[in-house]
Every structure is written in C-alpha cells, then in structure tokens.
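Below is one structure, written out as structure tokens, with a few remarks after it.
One protein chain is absent from this view; the other protein chains keep their places.
After this line comes subunit A, so read on.
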Amino acid sequence: MEPKEATGKENMVTKKKNLAFLRSRLYMLERRKTDTVVDSSVSGDHSGTLRRSQSDRTEYNQKLQEKMTPQGECSVAETLTPEEEHQMKRMMAKREKIIKELIQTEKDYLNDLELCVREVVQPLRNKKIDRLDVDSLFSNIESVHQISAKLLSLLEEATTDVEPAMQVIGEVFLQIKGPLEDIYKIYCYQHDEARSILESYEKEEELKEHLSHCIQSLKKIYMQEGKPNLLDMGSLMIKPIQRVMKYPLLLCELRNSTPPSHPDYRALDDAFAAVKDINVNINELKRRKDLVLKYKKNDEDESLKDKLSKLNIHSISKKSKRVTNHLKILTRGESQVKDNTFNREEKLFRALEKTVRLCVKNISLCLQHIQDAMPLALQSVMDLQEISYNKDDEMGYSETLSNALNSCHDFASHLQRLILTPLSALLSLFPGPHKLIQKRYDKLLDCNSYLQRSAGEESDLAKKEYEALNAQLVEELQAFNQAARKILLNCLCSFITLLRDLMLVAQQAYSTLVPVPLLVSSISEIQNQVLEEVQNLNCVKENSATFIERKLSFEKKKPVQILPEMPRQTDIHRSKLLSTYSAEELYQAKRKCNATQEYDINLLEGELVAVIEQKDPLGSTSRWLVDTGNVKGYVYSSFLKPYNPAKMQKVDTENRFCDDDFENISLFVSSRPASDSVTGTSESSIGDSSSSLSGTCGKFETNGTDVDSFQEVDEQIFYAVHAFQARSDHELSLQEYQRVHILRFCDLSGNKEWWLAEAQGQKGYVPANYLGKMTYA
C-alpha cells in the first residue's frame, strides 16, 4: 500500500499541473478555432500535443487495467465488512455500481471521441478540402476529448486503490467544473450551426462522399468492437451534448445512494449543483443565441410581401403598445428597468461607430488628396528643373523622383490594406448589433408595459426575453467594443507610422536633389537682377518709335498719348462756351468717352460741350460735331445729355448723396487716366507687385483715418476729383484727391456750381463738379 499511496500523491501533483496545463490548452484551442487561417505551425504544434496526450492516456489505460482487474473483487470484499450496517451496505454497493457505470460510460465516451477524432476529424483535416470546414463541423471536439480524458483519469485516480469509504467523486467534478463548462459551452453553442452546415454538406455529392467514407471506416471499427450502434455523422456530433446532459443524472443518483455520513456526500451535493448549473448555463446560452438569431434574421431576406403577411393584429397591437409606452416614458419619467452597463456600452458602441465611419471617410479623403498632391508636386519640380538647367547637364534627378512617385503608390496601397480595409470591414459589422439594440428596446418596452399591468405569465415571458437579449448584448457588446477600439487604435497607429514613412521617403527623395542653400531675400535679389537685364534687353529692342507705342498698348498700359494732345476743359473754356452758345446747344458728357476714330475728341464726365452739328461728315446722326471751347471734334451723341444747370445740380446731389458708393467708384475710375502722377506710379508698380500692394494698403489706411474725421464733421468733407488751379484770390487751388471742407454749397449769388471750400486753412471757391463726395470706398 505504501508505495501506491506515494504514487497516488505524485499523481495528485501531476494532476494539478495537468489541470493548469489543460486550461492554457483550452484557450489555445479557442483561439485557434477563431482563426480563419489555420497556421500550419499552429496545427502542427496542436497535433503534437494531442498525440502526447493520447500516448499519456494509453499509458494510463494500461496501468489502469493492471489495477482494475484485481481491484474489482477486492473492493467488493472490502465493502462487505461485518461492522457495516445492512442499509449502509446496500447503499454502498449501489454506489459502487454507479461509480463503475460512471467510469465505464466515461471510458466508452472517451473511446468514441478518440475514434471520432482519429478516424473522422483528422483525416478530414488532412484532406484540406477548401469547402469543407472541419472546424465548424466539430468545433472544439479535440478539447472535449481532452477534458473527457482528464475527467476519466481523475475519476480513476479517485477510485483506484482508495477505500470505498474514502472515495470522493464529487471533488473530481468540482475540480474540473470550470474547464468543463467552458469547453462544453463552446461545443454546444456551435452545434446547431454545425448541424445545418452538415446538412448543406450532405447536399454536395463530393463532400458527402468524403464524409461517408470516414463514417464507413469508423463503422468498421465499431463492428469489430461489436457495437453496431453508430448511425451517421449527426449522431457522432451529438455525443458530447448527450454526455454533458448525463452528468447531472449520474451525480444525482450517486448522491442519493451515498450515505450522508460518507465524506463524499457533501462534495457530491456540490458537484451535482455545479454540473446542473453547467447545463443550465449552456441552455441559457443557446437560448440567448437563438433569440438573437431570430431577431437578427428578422429583416434579412424579407420581401415586402413577407412583411405584409406578417402584419397581423397581434403585431400591430404590439407595435402600437410600444409606441404609447415609449411616449409615456418620454413624457412622465415612467419608472423603467434600467441597465447601466448596457447603457454605457451602447453609448460607447454608437460613438465607436461614428468614429469609425468618420475615420474611413476622412482618411480616404486625405489619401485621395495625398495621391493628388504628391505626384503634382514632383511633376512641377521636374518641370521647373527642366527649364532651370540645360538639357545637357544630366542631373539624374528624374530617377529619384520616379522612385518617390512609386513610394507614394506604395503608401496608398499600404494605407488601403492596413487601415481602410480593416476599418471598412469593421464598419460593416455595426448594423447587426444595431438591429438588436433596437429590438432590445422594444422588448424593454414590452416588459415595462407588462410590469405595469402585472400580467403574470406574459410579463414573465417578456421579461425573460428582454433579460436574455440584454444579457447577450451586454456581454457581446463589451467584447465588440473592446475589439473595435483595439482595431481603431491599431489603424490610427498604422496611419501615423505610414505617414511618418511617407514623409521620410519624400524627404530623402528631395534631399538627394538639394543644391546649395540660398536665402529667400537673395533669391529675389538675383532674380530681379536677371529680370532687369532681360527687360533692358527688350528696351534696346524697342528703340524704334512705333514699337514702343504698340508694345505699351499690348501690355495694357494706359494710353498716355491722349493727354498731351487733349488737355482738359478748364473754366475759361467753360465760360467761353456758356457765353458763346445758347443753352439749347449746350450738352454735357454723361460719362467718359474716348476717341475711337480720327477727329474724335475725348471727353470726361461732366465736361461741357456745345453742339455745332448733330451729324458727322458721313451724315450719321449718332456722331455729333461738338466744341469743347478749345477743340472741335466728333463725339457719340449717346454720351451727351442736354446741359441744364438746375437739373444737373439735382442730379449731382442725387448722385452724391443717394448713390454715393457707386458714384465715387465711377469717379475714381474716370479720374484715373487723367492723373498722370497716379497712373504713372501704379503702372510702374505693376512690375513690382509687392511694393504696389503695400502702397495701396497705405492709401487705404489714410482713407480710413479720413473717414473717421469725415464722420465728425458730418457730410461736408469732399475731395478733389480733378486738380483745380485758382484763377483769382476768390478761388482755391486744389490738388487731386485733396480733401476739402465745404462751408457753403453755393456762391454769394446763389450759383450752386461754385462752392465755398476750405482746405489747409485757406478758403475759396471751387467748381462743384470738380469735387467728389468722400465716402468709405
């Protein structure tokens, strides 16, 4: 006995180790199952461990058989000690039998599993048929097999060489219940699907053949063993489920036949409860899944007809009840069942969805822009290089640049693969949970409404459905959110890494090109110098007189030649006209008109002319011969309007006071060509746009200050549209754009043509039509 006990203890130690090992194995299997791609190294490793466990087991079996054969009689003899009571004896005998049965059935079951794995699963796996997914058929049958082997070995350890009075079976189950539940949960969970998959496989001739081939070989073995009870694949697959349902029955029986004084009694009680729990949990899990599947399927593949046919009174009343309930909750803060975990997860879920969607959108947009921008930039660099260097100087840049272009394409494909594809895939997973969340809400409303009316059975059902749905959602949403968050984070990290790599590539590409560094200021200096040279070059060319003129007009410079030949109308001319012509003959230019033909004259807006003849030499009445006081020439009649001092004043005031902005803009425009100095500067500054820009800025600023003061003195600030030369002491000379303060809008005799103005401390009369209203223009 002594050495046996020692081995027993030793076994206990190894047993514990094995258990730990088993747990880790279990997770491995789970993981492997979820992997879509079965890594060859993983499966190799896996089969290795499997083999090891098998050899372990066979070794154990041998040992076991050695011990079992004598022990059977021996233990019976031992239980029948004379001190035991009769009742106790009977119970113990029954107990003995049950334990035996337990072990025997477990052994058979294990044998079945082993055969199944060896004859069906492994060959099918080795065949590697693409359409045949062995994993989905048998899910984790290998781990089922292992846990069964473990259980058997534990059971045997607990019974072998142990006094029947000391045999503690319950402890074995309690020890193993964690992995047991986990493994069977997975198997049962997948079983329904496996069934439907099996059905679909059996419809395909080729796959069916493979399956039946395996079954045949298995049947042969069974026949040899004298157990012709195997029917088909389905019965093979359901075996673990049948087995797990048997445990509670066996344990219950065992407990009932165990005297309460027996040390195993309590343990068995606990074990029975634990095993029952396992079954309940598995059932609940399956139920939840069925429920989820039911509602998930709801909307898929459903035509309008189907929907209409489903629309019956029951569903309508259900829907309307939900709506009213929802309203009630909204309006009256009706007490309702709340699940904070769920709410948190749902919020997270929605936020995740939004983020992922936005990320996909923004990142692909950004990618598109990068794809646009990088080649364009490289292209323009190459083009600039082409014109900056002689073709003979081979710089060898184009190669590096095309390399950079390639890496840009690489970047795009990487981005697509590493970020956009996973994110899009992730995004496509969101609608399913969405639908269920909605369904959960509906169920919650149902549940609430029943709660209020406290309708017993219905309320129970609704509550159960809601709870199942809620539990499933809470559990899986958590997993979902975690995984989704991880993917999102990964993608963002990848994005940053990719950007970094892209930047590095671009930097290297450009760095190989870089010549001597130059300062920005020196660049513009050099360039201005070169440009000046070039322009001098052209100027030399343009020494021919005709060329200058044409060239200038081509460059859109203002035709300056008009000015010398056509001086502006002065007041002398004006008064001469007024005195020599009658009022009917006097006209005024409505707007600026430029000479277009020979003998045409230029007029500025407001200039006074006397019409000599209302037609031109060719007899056309659209051009009139007019006298401006110093020249005579032709003007289009459409530019003229009859001269009427009173009316003009009115129009002027209208223009000045009502239509200020527009008027002043036109005044500005019309005045421009007339002012030599201003046009001069602005033209010259075209060549150097930056300086002219700052110049205009300066002007705007001064205008701004003018506006301020203008507001203080009301509307009496005007500015000189044209320069005006005083002819006497009464008049005031004006510079163009000079600001004047108007003291009175008429002269002493009431003539509104002349205004009393004040500028720089001097007072005097100025012609009203020389002035423009100062506005913020």
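Convention: a residue touches a chain if its C-beta (ideal position, glycine included) is under 8 Å from a C-beta of that chain, and two chains touch if they have at least 3 such contacts; residues count from 1.
Note that contacts and distances are computed from a predicted model.
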item: Absent chain [UniProt protein name; select from "Elongator complex protein 4", "Neutral amino acid transporter 9", "Bridging integrator 3" or "ferroxidase"]; value: "Bridging integrator 3"
item: Sole contact to the chain not displayed, among A:L249, A:I316 or A:L489; value: A:L489
item: Among A:M223, A:L376 or A:I572, the residue in touch with the chain that has been omitted; value: A:L376
item: Contact partner of the left-out chain, one of A:L132, A:L155, A:L436 or A:V721; value: A:L436
item: Sole residue of A:V534, A:I612 or A:L743 that reaches the chain not shown, by the stated touch rule; value: A:V534
item: Of A:L444, A:L477, A:I601 or A:A768, the one touching the omitted chain in the full complex; value: A:L477
item: In subunit A, positions touching the absent partner; value: 34-37, 288-289, 292-293, 296, 300, 347-348, 351-352, 354-355, 358-359, 362-363, 365-366, 369-370, 372-373, 376-377, 379-381, 383-390, 414, 417-418, 422, 425-426, 429, 431-433, 435-436, 472-473, 476-477, 479-480, 483-487, 489-494, 496-500, 503-504, 506-507, 510-511, 513-518, 520, 522-524, 526-527, 530-531, 533-535, 537-538, 540-542, 544, 546-547, 550-551, 554-555, 687, 689
